[in-house]
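Missing here is one protein chain; the remaining ones are kept as they sit in the complex.
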Amino acid sequence: MEMINLTIDHKPVVVRKGATVLEAASGIGIDIPTLCYMKLEDMNIENKPGGCRVCVVEVKGRRNLAPACCTEASEGMEISTHSIRVVNARRTVVELILSDHPADCLICAKSGNCDLQDMANHLGIRKIHYQGEHSMYREDTSPAIIREINKCIMCRRCETMCNDVQTIGVLSAVNRGFQAVVSPAFEMNLDHSVCTYCGQCVAVCPTGALTEVDETGAVIRALSDPTKTVIVQTAPAVRAALGEEFGMTAGTLVTGKMVAALRRLGFDYVFDTDFAADLTILEEGTELLNRLSAFMAGDQQVKLPILTSCCPAWVKFFEHHFPELKDIPSTARSPQQMFGSIAKTYFADKIKVKRENLVVVSIMPCLAKKYESSRPEFSVNGNPDVDYALTTRELAHLINLGNIDFKSLQNEDFDAPMGESTGAGVIFGTTGGVIEAAVRTAYEIFTGKQLPRLDFEELRGMEGLRKATIDFNGTPINIGIAHGLGNARKLLEEIQAGTSEFHAIEIMSCPGGCIGGGGQPYHHGDSEILKKRQRAIYSEDQNKSIRKSHENPYITKLYEEFLGAPLSEKSHHLLHTKYFDRS
Amino acid sequence: MKIIAEYNMHILVCGGAGCKASQSEMIKTNFKNKLNEYGLADEIQVIMTGCFGFCEKGPIVKILPDNTFYTQVTPEDVPEIVDEHIIKGRIVERLLYLNPETNERVSDSKEMDIFKKQIRIALHNCGIIDPENIEEYIGRDGYSALGTCLSEKTPEEAIRLIKDSGLRGRGGGGFPTGLKWELTRKSISDQKYVVCNADEGDPGAFMDRSILEGDPHSVLEAMAICGFCIGADKGLVYIRAEYPLAIERLKIAIGQAREYGLLGNDILGTGFNFDIEIRYGAGAFVCGEETALIHSMEGERGEPTVKPPFPAEKGYNGKPTNVNNVETFANIPAIINKGAEWFASIGTEKSKGTKVFALAGNINNVGLIEVPMGITLREIIYDIGGGIKDGRRFKAVQTGGPSGGCLTQSFLNTPIDYDNLVAAGSMMGSGGMIVLDDSNCMVAIAKFYLEFILEESCGKCTPCRIGNKRLYEILEKITDGKGELEDLNRLRLLSNVIKDTSLCGLGQTSPNPVLSTLDNFYDEYLAHVNSSSCPAGQCKALVNYTIDADKCTGCTLCFRNCPVGAISGEKRGVHSIVQSLCIKCGVCFEKCKFDAVLIA
Partner (left out) sequence: MMFRGIASVSSNQITIPINSTMNKIKTLADLKKLQAEVQSKISLRVKGDSPESLIQIKVSMATCGIASGAKDTLTFMTEELDHQGIDALITQTGCMGYCYAEPTIQLTIPGKEPVVYGFVNKTKALEIIEKHIKLNELVDGIIPANYSSTDN
């Protein structure tokens, strides 16, 4: 590898050719501040517009200051990262941003998590020398996301996620000069666009310009209403990230503390979405097996590959962009919606509460789940199966409001019956998990044999597109995995072209799967955090005594008492759905 | 050799955008009809040329071989020209240019100030050939430079020639053209592109438009030569959609060049392939910046990206791309035909050849001129431009448009070239040259350019998006009479940071008009700030109109024209202005024939 010698603040550095000044500096412990720059290491996600100009440094011999984040180190460069010229420029640039920014920190959803706020503090800005007109844009509220664009600093991170990673292209810079802003085309509202509500834009926005719709108030009202029974379900990825909101290191599993906190908050029953995930596997796995058997029996009509359907952003994506393929995904509802549907029928009957008086709250790593729960097909006579879908972050706010010292809580267990789950349900939280869970069940049903091993390393990882062939006792089953909608698009285009080699494909909209969801604690561009959450999920699986969905005793009971069998009439009615052409 | 006019007389009617806007198409039609009436259609050719560069006096009609240059011709003048000049051989005096100094009519354009001292290389066919006829271009040595390169030179030799000529980019930056070609040649790739930058966003410039309207083939030929040199078979012209006539002419030219086999496959039997497409720009100034232009052509938002990588390494579709300006290209065929030494003999040590300037502002002769590098401002303003209008006092020249600055009296004798202009705190830019006199307020000038920038920046980077807005707001405060001394300091500090930190050339130069006026006209700023007055009387908020009792004749003209009834006075009595009512529109000042209205 060709190496480059340079000096930064008089310190000699050697870096590989191609490295930026920013990378070179960080290698020797010099932390040049950045605002727009973001790189999710190993995930092929990088936002490098060179727009904020906070990272400027002085390069000897160059007329202008250079942005460290997008200036390649070159031989013999002499760089100064904190000369008076640099410091003055950097502070002026941040002052300029602040001069066009509402001073809302006290009441801003992003306060405490805001990169701009941190930057102003970091640089010790105490006065804004250049005051003037502020940009005035109207606020845009959708079922999942609020755009408060007056707080946008044009870092373009959301654009990179929406366009380059997700290939949706909803968000892009519009207008010129001082009026320039990131927005859907023609400054339309988000809910008039093809936005999937994947929330990846929110996940990366450094400021309060993009945030989730906050439903904590409604949940608090429900909890304090004596006529209501309020139950809660928690998605698998939440337990691997919630601790971060309370200063715990990323990757700390907080399942027991989370359950304890939810009880303190007053939820009548604390259940687990993982239970519904096991249910999903039975429905979806059976569907897969049926299609496979038909295919092997020579049925030309059968549609393969089967695609998972538990990610609502992905569902909205194909409804918009590939409506002609809407027969291919599994018809199984997502675990959140299966949970809601069973809760408001089976469970409501069990505890003898009327549907209207049962409030189902879900805690999700996800913004699309807010939208999903509002889809009309998931409600009965205007009463939704899931009433409120809060994010991991909103749960943290609730816990704070409840004056609960989260870290010192003792572990508690979920309630029965819908709190019981297997390791298979847990791994739904990461990319590759759903399909691995499905394989564990499908294999045993298909072959009638016990699996020799449960850990399918070939399905795991952070590669955006992965494939593996699993030997179903002599029948090779080709499996594809995509996370990030851009990767999903590639697989769908193969299907469209008739070149797809897969029998089954798992698709998750968020990079990393739900552990990287738009409702999770902010990762601030650190992909290590996502990897740690992933490891936590697999270790929870490992620690479970039951690790295959079809062995979950409460699921078996549910079929015996209520549903009959997977894909039964009742299952169809309660656990399956249909898709719409939204193109 | 015989020199024979196949037609015995040629009537050239200017078909530049300026003259076309004043019905030159109709003039041409009238000529044709009238000549038909006389049965002379076969003897006398009427053609539409590109711009003569004297648009202010347009429409222009030139009659050859009599070498008569008619100005401000209307369609109604045509019968008289035909009857008198063509048939009877008598010049129509009243349509000749009137030299304002000598009060004499001039019929030979060479005798007119504006055409004196010009050396036409880039414009050498403008106003001479019919731009819609490739044969006329060919008749003027057209495409022989391409032929020579393809058959007699290696790309390296041709590049060497361009390097030796000393040609530098006319798009503003002044980068050596030969060197750029060499760098693009050295980039290894299966596909390369030649791009012609015809975005021309500088509000005061129109030379690129004129070249494309008047001599499109010179640009096409040069692009093909560039393609040969760098190893590209595809060319793209990025032109602003607001230039319909130039687009039309370009389309015709490309069509004809293809027809004649001068574009397309196996050009002149040499195996060289090259074709050209047109791409339309949305018209923002920033889209002229080469990386923004490339993104715009790729269908992306027209905003710049950080350089390096330069287009020569990674340009259109990620492939090596050579971007040159229209005028740069227009110089190429002449350099190949006449040699590097010839070109290098014109101009200064470091800036060779000529530059086309759009001369405008408060000057007698407004127009498009091509002058040798190294000419002084004084020559341009007084010899070519005919001096300041209305005998006012020269104050400054703004060059380089929104990226440039002002040159004052003390630079009048400085030879104009890239480096001297930069040293003087301005720049060549695309060649806009606006002459200012003592009625122009320099603070207002700086504000004018910033206002333009506010609309035309892409908004990608903080200093340009917000910084320029803040600069503008400070200037507005000053011209409104609300400025403080500290604001002048702020202007300078902020300007320097914007220059230092902006992403692209737009932001890196946008504070130049502010800095240059601050440097050269600090007193004027001080007057606004300290005594709330605008010495030039341009900042409306700061002036008061009064009537000089000694001069007022009581003619009532001001009284009758004041839109708000702020003037009182009896007929033949002294008038006066009620300050509380006056909205400072300036009408009374303009109307008064006795200079009795004063600005203070």
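We just call them A and B in the order they show up, numbering each chain from 1.
The rule is simple: a residue touches a chain if its C-beta (ideal position, glycine included) is under 8 Å from a C-beta of that chain, and two chains touch if they have at least 3 such contacts.
Worth saying up front: this structure is predicted, and the values here are computed from it rather than measured.
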> Which visible chains touch the chain that is not shown?
Replying inline: B
> Out of B:C14, B:V73 or B:I86, which is the one that touches the chain we can't see?
Replying inline: B:I86
>> Can you say which of B:E259, B:E455 or B:E590 touches the chain missing from this structure?
In response: B:E259
> Any idea which of B:I114, B:I128 or B:I276 touches the chain not displayed?
Replying inline: B:I128
> Given the contact definition stated above, which residue among B:D141, B:D233, B:E451 or B:E476 touches the chain not shown here?
Replying inline: B:D141
>> Take the complete complex as the reference. Which residues in chain B touch the chain that isn't displayed?
In response: 1-10, 12, 15, 25, 42-43, 45-48, 64-68, 85-91, 107-110, 128-130, 132-136, 138-144, 147-148, 150-151, 245, 248-249, 251-252, 255-256, 259-262, 268-269
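The definition used in the following text is that only the chains that are shown with their structure count from here on.
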> When the C-alpha atoms of chain A and chain B are each averaged to a single point, how far apart are the two points in Å?
Replying inline: 54
> Which residues of chain A touch chain B in the complex?
Replying inline: 49-54, 56, 64-65, 67, 70-72, 85, 88-89, 92-93, 96-97, 99-100, 129-133, 153-154, 156, 172-173, 175-181
> chain A touches which residues of chain B in the complex?
Replying inline: 284, 286, 301, 303, 305-306, 308, 453-463, 465-470, 473, 490, 493-494, 497, 499-503, 508
